[in-house]
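There's a structure below that I have some questions on.
Up next is chain A:
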Amino acid sequence: MIETLILGFILLLIGLYAMLSQKNIIKIILGFSIADTGVHIIIVSLGYLKGRRAPILDSAVDIANSVKEVVDPIPSALVLTAIVIGLATTALMLVFAAELHKRKASFSIDDYKELKW
Partner candidate 1 sequence: MVNPLYLIIISLMAGFVLPLLDRVNRKLSLATFIGVLLANTVITGFWMHGFIQADLGTLSFSTAGFTAPLSINFQLGILEAFVLLAINLIGLLTGIYLLKKFNESPLAGMILFIMVVMGANGLILTRDLFNAFVFMEILSISTIAIITLKRTNESLSSGFKYMLASGIASIFFLLGVVFIYFFSGSLNLDFININFTDYRLIAVYMVAIALLIELKMFPVNGWALDVYESTDAGVATIISVINSTAIAFMFYKIMPLLPSNFLYIFGIIGALTYLMSNLMGLKQENARRLLGYSSIGQMGLLLASIIFTAGLEPVLRIMIVGGFFLNHLIAKTGLFWISGLIKKEKLKDWRVIRSNKSLMIMFGIFIFALSGFPPFAGFWAKWEFVKSLLAGQNILIIALILLGSLFEVIYMFRWFIQTVKGEYKEDELSIMPSGKVILTTLLGTLGFGLGILIMKNYYGFNFLFTLPILSLLFIYLIDFLPAKIKGIMSLGGLAYYGYYLYTLVQFENPIQILFGVIFLVGSGVNLISTLNRSEISKGFYGLLMMMIFSFGSLLIARSYLEFFLSWELMTIASFLLILRGKNAQKASLMYMIFSIAGAYLMMVGFGFAPELIGSSALITGLTYVQLPLISIILLALGFMIKSGVLGVHVWLPEAHAEAEADVSSFISAILLKAGIWGFLLVAISVVWNAPQFDVYYWMGWLGVFTALVGAFLASFQEDAKRLLAYSSMSQVGYIIAAISMLSHLGWVSAFYLSLNHMMFKSALFIAIAGVYYRTHTRNMYEMGGLIKKMPLSFISVLISIIAVSGVPPLSGFGSKWLMYSSFIERGWYLQAAVLFFASAVSFLYLYRLIHTIFLGQAKYEHKDVKEAPVWFIIPQYIFIGAIMVLSTFPNLLIKPLSAMASQYFNSNIVIDGYNVYSSYGHWNGNLIMLVTMGVFIVPLFFLILFIGKITKVKQFNIVYAAERPESPQTTHVAHNMYAHYRKALGGWGKPRIWDFWHGSAEWAHTMGDFFRRIYSGNGQTYLLHIILFFVVVFFLGV
Partner candidate 2 sequence: MDIFIKIIYAAISILVATLYGLILIGIVHKIYARVHRRIGPPVWQPILDIIQTHGRKVATSHGIMFFLGPVFRMAGGMGTYLFMPVIFGSVVFSNYSMAGDLLLVMYFIFFGQLGMALGAGEGGHPYSPLGIARGLSQMSTFELPFSLAVISIAIQYQTLNITTIVAAQQGGMLNWTLFTNPLAVIAAMISLLGMNMHSPFSLVLAPQEIPIGPPIEMNGSFLGILQTNRALFASAKLVLFMNLFFGGATNLPIMMLKTFSIYMFSVFIGAAFPRFRPEQSFRFFLRIPTLIGILSVIVIAYL
Partner candidate 3 sequence: MKEKDIKIIEKEMKLANEGLPEMERDLFADDRPSRIEPLNKYLEQFLNWARARSLWILAYGTGCGAIELRPLMTARFDAFRYGIAGRPTPRQANVFIIGGYASLKTIKRIVRSYEQMQGPKYVIALGSCTINGGMYYDSYNTINRIDYYIPVDIYVTGCMPRPESLIAGFNGLKKKIQAGQCDGMNKYADNFDWYKANQKQIIKDWNMPDYNW
């Protein structure tokens, strides 16, 4: 579905823009989250076939004919994993952010430049 694909890319770009432009660590993490979500939407929309069902083999789907009725299940499976991993990453980022804030009481990324060159 082209609209969601475009939406996904827009989200991805918004996320990246946020990561590049925002100084606040939390906002950067948010940007990452948005970008990640965009990616997820892109994945799902790539696997979507118009007019088909979700690839869940329950009573609503004729199992013998399922290949023709449901959308490609693999992107859906992938996206589940990707969401989990994205979650883990975001969580870890937030932990880092919290830990950094505890030490310097600042969320500005500019304050964490002691290592360079």
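How were these candidates chosen? In short, all candidates are chains of the complex that A comes from, given by their letters.
The criterion applied here is as follows: a residue touches a chain if its C-beta (ideal position, glycine included) is under 8 Å from a C-beta of that chain, and two chains touch if they have at least 3 such contacts; residues count from 1.
Since the structure is predicted, the reported quantities are computational estimates derived from the model, not experimental observations.
In the assembled complex, chain A touches candidate 1, while the other choices in 1, 2 or 3 stay out of touch. Touching candidate 1 in their complex are the following residues of chain A: 12, 16, 19-20, 23, 25, 28, 32, 35-36, 39, 42-43, 46, 74-75, 78, 81-82, 85, 88-89, 92-93, 96-97, 99-100, 103-104, 109-110, 112-117.
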